[in-house]
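First the structure, which I've put down as structure tokens, then a few questions once you've had a look.
Here the complex is missing one protein chain, while the rest keep their positions.
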Amino acid sequence: MARTELDELRKEYGDLVAVNDVSLTLNDGEFLVLLGPSGCGKSTTLRMLAGLEDPTDGEILVDGEVVNDRGPHRRDFAMVFQQIALYPHMTVRENISSPLRANGVDKDTIEDRVQRTAEMLDIGELLDRKPGALSGGQQQRVAIGRALIREPRAFLLDEPFSKLDQKLRIQLQKELKRLQEEMDVTTVFVTHDQEEAMVLADRIAVMDDGELQQVDTPEQLYRFPANEFVADFIGNPTMNFFEADVSHGTIAVDGVPYDPPEINGHLESVRRMAARPEDITPVPADDADGLVATVELVEMRGTTTYLIVDCDGKELTVLQPDEQRIGEDDHVRLEFDFENVSFFDGEGDLVRQTEHDRTETSIR
Amino acid sequence: MSTLDTSAIRKSLHGRLDDDRTIAWLFVAPAVVLLLLVAIYPFLTMIYNSLFNFTQAGRIDTFVAFQNYTTVLSDARFIGATGFTVAYVVVVVTVEFLLGMGISLLIYSKHVKRRQLLVVLSLPPMMLSPVVTGLTWRMLLTPEYGMVNHLFGTDIAWLASRPWSAVAVIVADIWMWTPLFVLVFTATMQSIPNVYYEAARVDGMSRWQQFKWVTLPQMRTAIAIVLLLRVVRAFKVFPKVQVLTLGGPGSYTETIAMITYNYGFRFFDLGRANAAGVLYWLLMFGAAYLIFKSVAEELISAKEGY
Partner (left out) sequence: MELTKLHNYSRLVTRAAVFAVIGLWLIWIWGPLVWDFFTGLAVNPQTDPPQLIPTQFTLEHYRNVLFAEDMPTYIRNSVIVTTVSTAISVSVGALAAYALTRYDPGDGQVSFFILSMRFLPPIAVAIPIYMMFVGIGWINTWRVLILAYLPIGIPISTWIMLIFFQRIPKELEEASRIDGWSRIQTWRRVVLPLAAPGISSAAILTAILMWNEYVLALVLTTTKEAQTIPIYLAGFVTTRGILWGRMGAATMIAITPIVILSFLAQERLVAGFTLE
């Protein structure tokens, strides 16, 4: 089966290192999302995989064979572009059938496959129109159709939904996920939207500054971010960061001592702590020790409500507990769920609480 | 040195053959080579030839260093032609700019509906050969039979008296080239998003303020380009004047292009013609450079920005 590997792939533009020795293996049939802020090198990585950019160094291997020298037309990847990139002078039918015609497939098969693809994407009525006459969502469906119609080695998508409105985006995400599962085709999807990544991915590869930060399932990524960048990038609202110092069974959080129920592992190296809003519980301020904060804003988000609190000049986001109503200007004391927070060392890398972290996570 | 990496060699070779830049150079090569052959090479020979004397038959004769230049520069006729050309360029470009801006603003005022049609109807003169423009105005300005004297009830020898022959040449140029300004300005005005004007109105700006703070800044690039194009082109003026006044009366309306031609093909002095050509080019390049530095440079930086 098709196994695709990137081996120490590198791209430099003059002095700028866009992609810094990225190694990554695509498993057959998986949905991998390349996630990162704009300019992190994720698109460049995808384009090198597609053959649209020449790597400065490193290799791309398909089933163990180096394909660096093959042009994009000889790699058998399908791709969907952010700019949609439908041929404006051709009809939808001609657009969709383009890859088949390029490979000399016979007319009847083409017609058959066009019909099937159009049905799958619900664009049957649009076949004889030109792309200019379609809405943004329809255009993107056609672009997906052009990729789906062949049975490519892999399916590459470069922020395909970023220009669509929210509702359409969510709908197309669902359809894409369903189609991908049905067809069982290896897929690489580039996005800067971590929520989109969480919805779609079997695995997420987080990139920053040209380097791969962590490759993991969405759950693992959320629960065990490998470093502070990933912790900060994944999740909405974002994590709250604190200075942390562990000694003799107590944790000083921003200088305020806490006594966690149990502490596991060697946490001497811990310098920082990150807690998700749901891992911080605000209780009405009392005489007990702990960080004290003032509620500045109560933010309703459908079923959940967040409190934006001011803690000694630092803004934190915490979850409004179900059983308690806390209003603006209330003073609260913060309690932490120390089993679920993440600790980082001086380098910003995750320090594991061994007892709790049974599952293996890996970088790459 | 047995560790010499074969894959590195393969890579560099591959890199050279399939490099997009190599292909790109192959694509631009024909244009560059042709221009080197038919423009740059002749131009360089002109500089070289300007240092020599020529026989009446056009054969290269003796090396005279800069003597041709001193002859040309001390020729009152060349100086006069230079003065006339510079004045001509300044006057026609200024008038065309102002008139073109005015007409464009009228066409794009809210009173006018069929703007595109008006623009198209304004264009024909700039498509014509300068020779045609010259002939047309020659007929119109002929004292007895011409329409202009008749219409204005004047009795002026437009083509053979001072200062009227200069006026005639300038009027013909304005007729021919104001349409270019109208074309460029209206196209730019059309592309200014209406929200800017809405915002300006909300801010309480008057018409004049809207023009000054919204329209003009948005047109800066177009203005820079069209000025540059026009100045360069106006400096080349030759056939229009040749047909209208033959440079007369005397050499009153003679331009640099004409005197350069005359040196070579009327007086058969190719040395002087070459020297005049070099001086002509320097002047034109200098003018273009001045405009470029003063107004057009921002256009380039704006282009790089996007």
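As written, the chain order gives the labels A and B, with residue 1 at the start of each chain.
Following the convention adopted for this analysis, a residue touches a chain if its C-beta (ideal position, glycine included) is under 8 Å from a C-beta of that chain, and two chains touch if they have at least 3 such contacts.
Since we're looking at a predicted model, the values are computed, not measured.
Residue positions on chain A in contact with the hidden chain: 50-52, 71-74, 76-79, 81-89, 98-99, 102-103, 146, in rising order.
In the full complex, chain B touches the omitted chain through residues 20-21, 23-28, 30-32, 34-35, 38-39, 41-43, 45-46, 49, 58, 103, 106-107, 109, 111-112, 118-125, 127-132, 134-140, 144-147, 150, 175, 179-180, 183-184, 187-188, 221-222, 225, 229, 232, 235-236, 238-239, 242-243, 246, 256-257, 260-261, 264-265, 270, 273-274, 277-278, 280-281, 284-285, 288.
In this section, only the chains that are shown with their structure count from here on.
With centres set at the average Cα position, the gap from chain A to chain B is 56 Å.
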